[in-house]
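For this view, one protein chain was removed and the others were kept in their places.
On to chain A.
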């Protein structure tokens, strides 16, 4: 029985998990609520990558993983996949979004206006160390504009289509319930447009940024101009069994449309959208979308390359799996290596041995 006694893996894993959880302490509703209230952009990022819109569950996931982002996304995805699809929402149109921020770098002014909304873009990034000296930071109140910005904004691309700058959008007659759903089907290549955009929507922010940035630096062939960047809240309109449509609530969304050069007489557009407000992610993702049409196979802007490698749960899981024991595989490699070495040594030694034996005689 000594064989068993020296192991004891089950006990070790239980205690290792306890150690992790002990360091985080008791998790209660107030901790979850504090995370939810104070970290909205972190919550947004996690909701986007989990493709699950629930601020409360995202905050809970962050609390129970201590902010280990890939772990937080994994617990949310694992929970999400057990939930049934009870309804399919009506597709969101850009001009229906309750828009809080909407800017374009393509024109100085655009129909509907440039709406800065909440942003740190033009602030000086100075660490508020005074807070640590006991002087709380209370943000100065926002002064309302004389004329409020319209809550809903037209799509700039629609104006560009009217001007013949952008190719006409072909209205799709696919019923909402027939839109391919990445969470229920495997991703195959070439990916459908729906799968590509869904995959980018739930992609890992850092991964999308890295590959999108590589495209921006020159590993793609299109330098993006932000045609339109929009942060807003979209109504989730679903159909009641009685047939009436109603809004089940609003979700924060980001979307970016980037453009580059002319192709076939029109400006090309790259698009991305995600749950939550995450500008870096949608600009980088839209850049990848824009570049993928003529991307060489194996380049970072080729869809198979960037969709596979920005999948957060798969990438992080595979990376950490290398911690698992691999001694069987390793033994197999050692065996082949030792044999090859022995063969080589034998081949080199043979002539020498023959000579020695001759002289001994």
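Keep this in mind: a contact is a pair of C-beta atoms (placed from the backbone, for glycine too) under 8 Å apart; a residue touches a chain by one contact, two chains touch by 3 or more; residues count from 1.
Methods note: contacts and distances are computed from a predicted model.
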Requested in this report: Would you kindly match the missing chain to its UniProt protein name, picking from "Alpha-D-ribose 1-methylphosphonate 5-phosphate C-P lyase", "Glutathione-dependent formaldehyde dehydrogenase", "NADH-quinone oxidoreductase subunit M" or "Carbohydrate ABC transporter permease"?
Outcome: "Alpha-D-ribose 1-methylphosphonate 5-phosphate C-P lyase"
**Report entry** Option touching the unshown chain, where A:86, A:120, A:138 or A:328 are the choices
**Finding:** A:328
Query raised in the report: Residue-wise, where is chain A in contact with the chain that is not depicted?
Result: 1-4, 7-10, 12-13, 74-75, 77-78, 80-84, 183-190, 297-298, 304, 308, 313-314, 316-321, 324-340, 343-344, 347
